[in-house]
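For this depiction, one protein chain was excluded, whereas all remaining protein chains were kept in their positions.
Note that the chains take the letters A and B in the order they are written out, and that residue 1 is the start of every chain.
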Amino acid sequence: MIQQVLVAALAGSAVTALVALAAYRLASARAVHRLRAEADRQTATLSQASAAQRELIGVHEQHMQELEATLAQLRDELKTQSDSADAVRTELKAALDSKDQLGHKAAQLAAEAARLKGLAGTFERWHEQMISLMTQNQDMHTKNHELSSIVRHVVIVSLNASIEAARAGAAGRGFAVVASEVRALAARSEELSKSYRDSLHRNDLTTTATFQDIQAGGKMIAASLSSVESLANQFHATLH
Amino acid sequence: MSKILVVDDSSTVRDEVAGFLKKNGLDVDTAVDGKDGLTKLKGNPGIRLVISDVNMPNMDGLTMVEKIRGELGNSTVNVIMLTTESSPAMKERGKAAGVKGWIVKPFKGDAVLETFRKLAS
Partner (left out) sequence: MGIDVISAHAKESVEHIFFRAIRSRLTMEASDVCEIVPADAHGAHSLSDGNLVILTISGIAFRLLLILQYDEDERTQSYFLREESERPFLEVFLEICNLCCGAVNQELLQYFPDLGMSTPYVLSARCRPYLEALKPEFLASYSVSINDAVRLGATICMCAHAPIDFVAEASALEDTSGELELF
């Protein structure tokens, strides 16, 4: 019996095993089929996902390219801006330098004007010289006047001499001639003296007119220079 | 000690202006040109007001004021110019030198007496 049982059991288990095996195999096959289907599904999903991902990557890459293009553009713009900024900085520096130069020039102008104002001292000197010249002129007037007086005196003396000579008759004739010539000389002297006096007056006027012109002209220049100096100083002040 | 200094190369003007101010009770000294003005100012620190002509020999009025402010270092004394000059350029120079006021001659004492009194006190 036990043998039968055993055999039966064995067979049974064998059958069971076979059934199990078959079932297993069937199940396995199903499972495999299922698994395979599952795997297929998963593969499909994966492919899809992969495709999607590739698409995404594509899009991403496109974005990247666009971004890089934009970045390149921005870099270019930045460079342009930077170059402009440099140019402006250069211009500003040049302007500042030229402002410095202008300031320097303004200071120079003011200094020149101040220096030239010193010309006033020269005009003072000329004024003194004019006074001295006019004094000399005055001396010449006086001397001329004295000469005139002397000449007139000579004329009187020679007239008197002529009268005396006439009284002396023939003896006085030679003397009378000399007296007459002296008178002629005196008359000539008087003419020259008058003419000289006229020249002195003419000289007085032209000398005075010239020196006054120099004096007034000097003041005009000094006033103009003051104006320039003042303007230059104001300009210099606005630059600082 | 004088409070006012009158600077002019014309004795007529000196007498007229100083005479008028003295008559009205003010202390006045005089100078004949810019150089003399500087000397008088140096020697008399009580001077509060200088009345000066512009055109004078030896040193003109505006140069004198510039030296008062510069070499003498005196920035407090009041200076009024009394002159025939009226050009804007001259007035500018005066203003820059620290001149307080400008009067074109002739001098009219009554019109300016009170202001002078104030400036000299």
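We adopt the following convention: contacts are C-beta pairs under 8 Å (C-beta built on N, C-alpha and C of every residue); 3 or more make two chains touch, one makes a residue touch a chain.
Source: prediction; values computed, not measured.
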{"item": "Chain not shown: contacting residue from A:E55, A:E91 or A:D213", "value": "A:D213"}
{"item": "Contacts of subunit A with the absent chain, listed as residue ranges", "value": "134, 197-198, 201-202, 204-206, 208-209, 211-213, 215-224"}
{"item": "Residue numbers in subunit B that touch the chain omitted from display", "value": "10-13, 15, 55, 80, 84-89, 91, 94-95, 99-108, 111-112, 115"}
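Definition applied: only the chains that are shown with their structure count from here on.
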{"item": "Subunit B residues within the subunit A interface of the complex", "value": "55, 57-58, 60, 62-63, 87-90, 92-93, 96"}
{"item": "Of all residues in subunit A, those that touch subunit B in their complex", "value": "120, 124, 127, 219, 223-224, 226-227, 229-230, 233"}
